[in-house]
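Report on one structure; see the data block that follows.
What follows is chain A.
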Amino acid sequence: MTRLLFAVSALAIAASPAFARDQIRIVGSSTVYPFTTAVAEAFGKATGMKTPVVESTGTGGGFKLFCEGVGENFPDFSNASRAIKKSEFETCAKNGVTDIVEIKVGFDGLTVASAASAPDVNFTKQQIFMALAKQVPDKDGKLVDNPYKMWNEIDPSLPAQKIEVLGPPPTSGTRDSFVELVMEKGAEAFDSLKAMKKEDAKAFEGVWKSIRTDGAYVEAGENDNLIVQKLEANPNAYGIFGFSFLEENEGKIKGAKIEGVAPSFETVSDASYKVARPLFIYAKKQHVGTVPGMAEFVAEYTSGKAMGDEGYLADKGLIPLPADQAGAAADVAKNMTTLTADKVM
Partner candidate 1 sequence: MPDHIMKAYDDDLAALQSMLSTMGGLAEEQLARSVEALTRRDTKLADIVIHADDRIDQMERAVEEKAILTIAKRQPMAKDLRNIMVAIRIATDLERIGDLAKNVAKRSHAISDPIPRRLTSGLQRMGQLAQAQLKRVLDSFAAADSEQAMEVWRHDEDIDALYNSIFRELLTYMMEDPRMIGACTHLLFATKNIERIGDHATNIAENIYYLVHGQPIRDERPKKDDTATTPFSPLNND
Partner candidate 2 sequence: MNDMTPRTIFTPAPPRIIAERPAKVVAEGVNVHYGEKRAIHDLSISIPDKAVSAFIGPSGCGKSTFLRCINRMNDTIAGCRVTGRITVDGHDIHDRNLDVVQLRARVGMVFQKPNPFPKSIFENVAYGPRIHGLAKDKTDLERIVVESLKKAGLFEEVKDRMLQPGTGLSGGQQQRLCIARAIAVNPEIILMDEPCSALDPIATARIEELIHELKQNYCIVIVTHSMQQAARVSDLTAFFHLGNLIEVGDTDVMFTSPQDKKTQDYITGRFG
Partner candidate 3 sequence: MSNNALVKKRYAAERRFKAYGLAAIGVTTAFLLFLILDIAIKAMPTFFVHEATLTVNVDPALIDAANPVAGDYLGLTKKALAAQFPDVTSRGDRKALNGILSAGAADGLQQRVLADPSLIGKDVTVPVALNSGADLYLKGYATAQLSDRQKAWLDALLEKGVISKGFAWNFLLNGDSREPELAGIKGALIGSVLTIIVTLALALPLGVAAALYLEEFAPKNWLTDVIEININNLAAVPSIIFGLLGLAVFLNIFGVPRSTPLVGGLVLALLVLPTIIIASRAALKSVPPSIKEAALGVGASHQQAVFHHVLPLAIPGILTGTILGVARALGETAPLLMIGMIAFIVDVPKGFTDAATVLPVQVFLWSDLPEQAFQSRTAATIILLLLVLFAFNALAIYLRKRFERRW
């Protein structure tokens, strides 16, 4: 026993200072995770190199780790379901992570879905805002607590159903995207709120970011599979989750039209379905050469058989970039074009 303990501690000491890494390490967004892992696996098989380790830490957590420094103890890639923020970019720079390559890999659609047996609906973003915001403007444009209980109170064309929407909790990146893509736009459809945006941007943000807590919106946890299961059981409810889950569970559930467009591969890809966000991977160029396989990995990711319209990532639910953007991404990957400060918002 003592000997074993000794061996372990010796190992720990020996391992810490000079640990030569021959395996790519990737951190970041849980939304990008299913795609990056698929690429990692394909990369491992194709090259015979060690399969990269992909950690799901969330976009923010990923950047935190990514930007901590250059060296074997820091990851080589970070997945992100949004573009890097200025503050993150600056932290990176401060820690010596100066050469970052940003590669857009595709889109993720957000869907408002219901059980397959539910009636077809067509929501506008404004209607969704009215259904889910904590406070909505009344006839005079004054903010009041959300009074709507039924969909048809919002608009007579909507079904006479209780408003019941299952969605992710505030900690989720999907939730962030949802409020940005739907709620903000929905709020702007009101004149009074549009005016407010100009006068007091902070207060406006408070309005569209606040989701009602009176039971109409149910925080169903981070696990989208769970929401799918609940929708199957309850045809009156709607759920919010990523497009890949909709696709995988086709037949059980279906996506509602938003602004007249139903979510599908094509509509997201050609940007006619508006509730979609771009996904990125960020590479640490300074590691290229030290950690083997980085260039090959990026090449695999941007290759047609992965990212293309018929690629395996599409099978996994990633919505491919339009041809021009795909070409640009492949160029960036090939040249390892680093991100400059002026490109970061």
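How were these picked? Simply put, all candidates are chains of the complex that A comes from, given by their letters.
As a convention for this text, contacts are C-beta pairs under 8 Å (C-beta built on N, C-alpha and C of every residue); 3 or more make two chains touch, one makes a residue touch a chain; residues count from 1.
All values derive from a computational prediction rather than experimental measurement.
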{"item": "Pick from 1, 2 or 3, the complex member that touches chain A", "value": "3"}
{"item": "Chain A - residues contacting candidate 3, complex", "value": "1-2, 4-5, 7-8, 11-12, 15-17, 19, 23, 25, 27, 30, 33-34, 36-38, 40-42, 44, 48, 50-51, 53-57, 73, 222-225, 242, 244-245, 247-252, 310, 312, 316-317"}
